[in-house]
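Every protein chain except one is present and positioned as in the full complex.
Going in written order, the chains are labelled A, B and C, and every chain counts its residues from 1.
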């Protein structure tokens, strides 16, 4: 479905990502592991068109998309729930969700359905629908960010560190919800530092180190890999 | 102890970022602050270094109340800090960046500059000497004349350390010193931090890389939602149930 | 080191040329234009100290140029003071007003600072324009004396005035040079780079910003006072925003934050102005777009561009040299990083 071929990204003279190959099949959950600054977010930003790549190509459903603008990529069905959430903090929860459905703005019925779906996944958002996004707790903001991304009915959802800053109970909940979203038919590419939890729900993973992929394999393989265990799970 | 906070609290509007924290930085040791993102670590640092004014509580440095001192005066007393992202002047050489770090120990004025007095010459030499000294300490002597824009991320981190060290600090606050640095380079920075402590400079750091903290810290404080939930040696922290729950995540229990 | 020597050589040549200029080109018109350019250069150096080195873009400097000029006019003509005393006082008074403005202005940053100083500049213009008892308002201020004799030296001829202004210019450049290449200058650059970082390394930023602001105004008002005694007629227009923009263009074309930028930019732009004289009031039709295009495509300015090119070249040379000597170790490092 999505394929990154020999992708390199450069910030000035600094190479943030080098020669990365990633393959995501339809219906999968794929996780990118790695510490802060290993290049995961850069890959995400590049897929979404926020960064331009310096080498390689990105192919989505057979079309090269690496020269597309971010809004066009959203229209193709690749939606990112970015690190730092990037909410509209002085809009209400409801307005944020509505903006998420921007590309379907002419289809009122569709928006309504998506809205109900998001409210089902995250009942708290329904409860708080008239509160300002900026007034929500960290966990609620994260849910809103995911909810907003779902409003556009993505085919491929990019989730950048959904567990960051969340209390443990909520982290678990979050991963359950991600699993559910995937079951309902959305392919998911996930970036995480919380390797343990992420590998539990993922089909396969890539471990980033210093801007390149150090290890890759199915979840089981990665679990069994000693180096991965040591470096990213920490026991 | 060298620096102590008493019931330190910071509110932003309705949000309590730091809640009633009592913490002491022990002289000559490596003190670490850990906690999940958004736990209030950075705010705590900003309170100690003078960038935020506390809502309540006190900060005591060597027995002196510094709660209301501005950042630059705290630096003069011997509290240095680094930032998560380095703010170095990219278009200038490493040496030129670091020289200014010793400015606070000099007293030459505009008058000295215009008339190029003996004092200025002496102090300029002194600053340069200090800069070379700290660059050697952090292992950047070879890179002294390189333009900052052309050195690696890790070298930039070292340069930022050097700049902080040039102020002749008693305590140095390091804000995620190893963020954005490769695993093998992290080890180098670890060694450098240990070296600082051995040299007699008290270290206090925020870090996400747990392995590193567990290896080098003498004392750890854990913050969660702005509150101190634990404090102790790495061993104690590793085995603390509350910490495991709050920090390492639900999956760690399972 | 070689680069520094080369710079000194160029500077010495430039000074020699400036000294010989009246002999080389004994034309009163050119002499007049050159003297006027020197005056602008002094003002641009003032702006450069603040905007280029300390990082605060003041839009009030034309106002302070005008304050310097009008104070000299008022003190000599209305108060009847001795010329040189008035000259000195006009710089001091302007600097003091600048000090008061700076106390508030320097608490603000970036946009706020620019907007605030723009407003200050406009207030200065309004006051000069409206307070006609003192300033002559729109009618202008006439009869300002030329510089008084110092001992046997008189400043009645264009040539002597040229040398007088040149003297002040060299003085300002000298002082600028001393400041920029001292701990004080480094302090200013540190503030421009990051005020937050400057604070954490113990720099009392407010104090340093204030000193640089006042000094910058001192230079600019000095230029104003020279202007008053050279042109000997003043209108409120010299405090108007368009003069501010002239100063900015000169600085930007030459290279903001460089030592020789003000000289290069002013000479270049005033000579282009000469070519475009037929446009008169409409020269901004050309200059406005130049300013905008410059910022978009060549923000370093002439001198800044040259310096950038040179540092890049020496950096490359150094790298290749280091590479040859210790190619082994650098290879090793690359492997590690890759």
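We take it that a residue touches a chain if its C-beta (ideal position, glycine included) is under 8 Å from a C-beta of that chain, and two chains touch if they have at least 3 such contacts.
Heads up, the rule we're going with is that contacts and distances are computed from a predicted model.
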Matching the hidden chain's UniProt record against "Dihydroorotate dehydrogenase", "Oligopeptide transport system permease protein AppC", "Amino acid/amide ABC transporter membrane protein 1, HAAT family" or "Sarcosine oxidase subunit beta" returns "Amino acid/amide ABC transporter membrane protein 1, HAAT family"
In the intact complex, which of the presented chains make contact with the chain not displayed? A, C
Write down which of C:128, C:198 or C:252 is the residue touching the left-out chain. C:252
Per the touch definition above, residue among C:21, C:45 or C:116 touching the missing chain: C:116
Which residue, A:48, A:114, A:163 or A:186, contacts the hidden chain when the whole complex is considered? A:48
Given the contact definition stated above, which residue among A:39, A:56 or A:100 touches the chain not shown here? A:100
Among the options A:2, A:79, A:115 or A:222, the absent chain makes contact with A:79
For chain C, residues in touch with the removed chain: 51, 57, 104-105, 107-112, 114-116, 118-120, 122-123, 126, 130, 241-242, 245, 248, 252, 256, 281-285, 287-293, 295-296, 299
By the contact criterion defined above, which parts of chain A meet the unshown chain? Give residue numbers in ascending order. 48, 50, 69-71, 74-75, 79-80, 82, 85-91, 95, 98-100, 102-103, 105, 134, 148-149, 151-152
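Following the convention adopted for this analysis, only the chains that are shown with their structure count from here on.
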When you take the mean of every protein CA atom shown, which chain's own CA mean is nearest to it? B
Top-ranked pair of chains - ranking by C-beta pairs in contact: B-C
Which integer distance in Å separates the CA centroid of chain B from that of chain C? 39
Just curious, how far off is chain B from chain A if you go by their C-alpha centres, in Å? 33
Quick one: which residues in chain B touch 2 or more of the other chains? 150, 182
Numbers and ranges of chain A residues touching at least 2 other chains: 210
Would you mind writing out the residues of chain C in touch with chain B in their complex? 175, 178-179, 182-187, 189-190, 193-194, 196-205, 211, 215, 311, 315, 318, 336-337
Under the definition above, what is the set of chain B residues touching chain C in their complex? 49-51, 70-73, 75-76, 80-81, 83, 87-89, 91-92, 96, 99-101, 103-104, 106, 108-110, 112-116, 120, 123-124, 127, 145-147, 150, 152, 163-164, 166-167, 182, 184
